[in-house]
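Sharing a structure with you now.
Here the complex is missing one protein chain, while the rest keep their positions.
Chain IDs A, B and C follow the sequence of writing; residue 1 opens each chain.
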Amino acid sequence: MVGIVVFPGANCDHDAYHAVAHVLGASARFVWHKETSLSGATHVILPGGFSYGDYLRCGALARFSPVMGEVRRFADAGGPVLGICNGFQILCEAGLLPGVLGRNEGLRFVCADTFVRVESADSAATRGLSPGTVLRLPIAHAEGRYQRGPGGLDGDGATGRTLLRYCDEAGETTRAANPNGAEGNVAGVANRAGNVVGLMPHPERASEAVLGNVDGRRILEAFLRC
Amino acid sequence: MQARVYVTLKPGVLDPQGNAVRGSLEALGFSKVQDVRLGKYLEIELAETDPMAARASVEEMCRRLLVNPVVESFRVDVPGTP
Amino acid sequence: MQARVYVTLKPGVLDPQGNAVRGSLEALGFSKVQDVRLGKYLEIELAETDPMAARASVEEMCRRLLVNPVVESFRVDVPGTP
Partner (left out) sequence: MSAIDAETIARHGLTPAEYARIQEVLGRDPNLVELGIFSVMWSEHCSYKSSRRLLRGLPTSGPQVLQGPGENAGVVDLGSGLAAVFKMESHNHPSFIEPYQGAATGVGGILRDVFTMGARPIASLDLLRFGAPGNPRTAYLLAGVVAGIGGYGNAIGVPTVGGEIAFDESFDGNCLVNAFTVGIVKADRIFRGSAAGLGNPVIYAGARTGRDGIHGATMASASLGAGSEEKRPTVQVGDPFTEKLLLEACLTLMKSDCLVGIQDMGAAGLTSSSVEMAGRAGNGIRLDLDRVPVRETGMTPYEILLSESQERMLLVAAAGREAEVEAVFREWDLSVAVVGEVTDTGRLQAFFRGELAADLPIGPLTDGAPSYDRPAAPPRDLADRRRFDPVALPPLDLAGALLSLLSRPNIASKEWVFRQYDHQVRLGGVVGPGGDAALVRIEGGPLGLGLSADCNSRFCFLDPYEGARHAVAEACRNLACVGAEPLGLTDCLNFGSPERPEIMWELSESIRGLSDACRALAVPIVSGNVSLYNETEGRAIQPTPAVAVVGRVDDCRKTAVAWFRRPGDLVALLGRAWGGPPQLGGSERAALAGVTAGRPPPLDLELEKAVQLACRTMVRAGLLSSAHDCSDGGLLVTLAECCIMGPPSERYGARLALDPGDHRADLALFSEEPSRIVVSFGPERREEVERAAAAARAPFSTLGVVGGDALAVAGLVGLSVSRLADAWRGGLPAVLGR
């Protein structure tokens, strides 16, 4: 069962639920941020949105919600955790993923389709996807500029690894294809063990043909297979 | 020379960020926090040696760009000026 | 008692907002501006009379919540403390 954590201000919680439960047929349950148990969830999703209004710094206040203690224990025990957009920001603030997400270089909110290239199949959300695969995935954020920070994500995977990079349709990680100024065009990362994943793009928005895109299913399916 | 600018919300103007921070600090057990107001802090590096001229110029920047007079007020700090 | 907290980006960390402000100031004709860094300024009202205790508590707030040590550093100002 997938536990979808509902922080105050989360707004993609229903979308994650819809994609997981209605589109992919997995069982799912909302977990209210004041709960102190994950009630037997086998997978955890921290959905997108504006937890606590994104006030102070995005993800900074949500990190202290009561449920986060359980999420940390679950992650430490190797359970698969997927943070999407705001969920990614929360995982970074909580120190479960290396780095930090800063204000977009262009300073504006950006809602658009991007292309991303799979860099590593070694994570709970990319297992089974071959490196080099190009996916079209939507983004919607004002603070998605990934920064490793000193002591953050390194090249050899000791602190974590890069999963996705923004690229053009042909898979080239050009500057023009970088929507927010992220260092190294990084769009998604995993922790060292690969069970905790953060993505700025929204796979749940790209899971149904009627919405014009099904590339995100591959990520969600990989995650559910874990 | 470096000038420092402190931009704060005018009294009475709602500060959603400050409120949220206060709530979180309370939840973290900082029980003595009564109020939090969140503002901006700018460090401006200027090619200017005259402190009074620097201050005048920075105040002008505040009025024209840095501060939204509808909801904010500001204070400028330039070493060597009152 | 009021404590003041200044949060700044660490040296070397990219500051797109500061850069944008510098660009706009230049466009407005403030030609002597060399650099702008944008940070946060917090005013925290505390029910505390001991300045040293207030400072200790606010520094703790900074470490736990107010500041992200990966990219930010901070300074705390409490009247009556060094």
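What we mean here is this: a residue touches a chain if its C-beta (ideal position, glycine included) is under 8 Å from a C-beta of that chain, and two chains touch if they have at least 3 such contacts.
Since the model is a prediction, treat every value here as computed from it, not as a measurement.
Within the entire complex, contacts from the absent chain reach the displayed chains A, B.
Checked against the full complex, the one of B:Ala20, B:Cys62 or B:Val76 touching the unshown chain is B:Ala20. Not every partner is drawn; the one left out touches chain A at residues 8-9, 11-12, 14-15, 18-19, 22, 34, 48-50, 52-55, 108-113, 138, 140, 142, 169, 202, 204-205, 208, 210-212. For chain B, the list of residues touching the undisplayed chain reads 10, 12-16, 19-20, 23, 68-71.
Simple rule for what comes next: only the chains that are shown with their structure count from here on.
Work out the mean CA point of chain B and of chain C, and you get 9 Å between them.
The centroid of the Cα atoms in chain A and the matching centroid in chain B are 34 Å apart. For chain B, residues that reach two or more other chains under the stated contact definition are 21, 24, 28, 38. Across the assembly, chain A contributes 56, 61, 64 as residues in contact with two or more other chains. Those residues of chain B whose C-beta lies close enough to touch chain A in the complex are 16-17, 20-21, 24, 27-28, 38. Across the complex, chain C is touched by residues 6-8, 18, 21, 24-25, 28, 30, 32-48, 57, 60-61, 64-66 of chain B. Residues of chain A touching chain B in their complex: 52-53, 55-56, 61, 64.
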